[in-house]
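Below is one structure; the comments refer to it alone.
Note that one protein chain is taken out, while the other chains of the complex remain in position.
Moving on, here comes chain A:
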């Protein structure tokens, strides 16, 4: 086994780029990826948390919270995606099939 090659996604291409991270429990954070390891622990700079609606924790609001430099623990990371090219869009499924 060659150490780093076993990861599905090489995070090297996201270093110094903006990434969006969803954490278990529902927190959602964006920031600049400064570092990572094979356990998916992440270092994010200038991190911003998107606060959620207290009445409906499923929904993120426009309110944010500046976190600065943070470490996201790998076990809590659910999803990583680049902020570049990520946009909210209208329903792309013309006929939602309940999927």
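Some notes on this structure:
The criterion applied here is as follows: a contact is a pair of C-beta atoms (placed from the backbone, for glycine too) under 8 Å apart; a residue touches a chain by one contact, two chains touch by 3 or more; residues count from 1.
Note that in this section contacts and distances are computed from a predicted model.
Missing chain, UniProt protein name: "U6 snRNA-associated Sm-like protein LSm4", from among "Trafficking protein particle complex subunit", "U6 snRNA-associated Sm-like protein LSm4", "Ubiquitin-conjugating enzyme E2 2" or "NADH dehydrogenase [ubiquinone] 1 alpha subcomplex subunit 6". Not every partner is drawn; the one left out touches chain A at residues 6-9, 11, 20, 24, 26, 40, 58-59, 77-82, 84-92, 96, 99.
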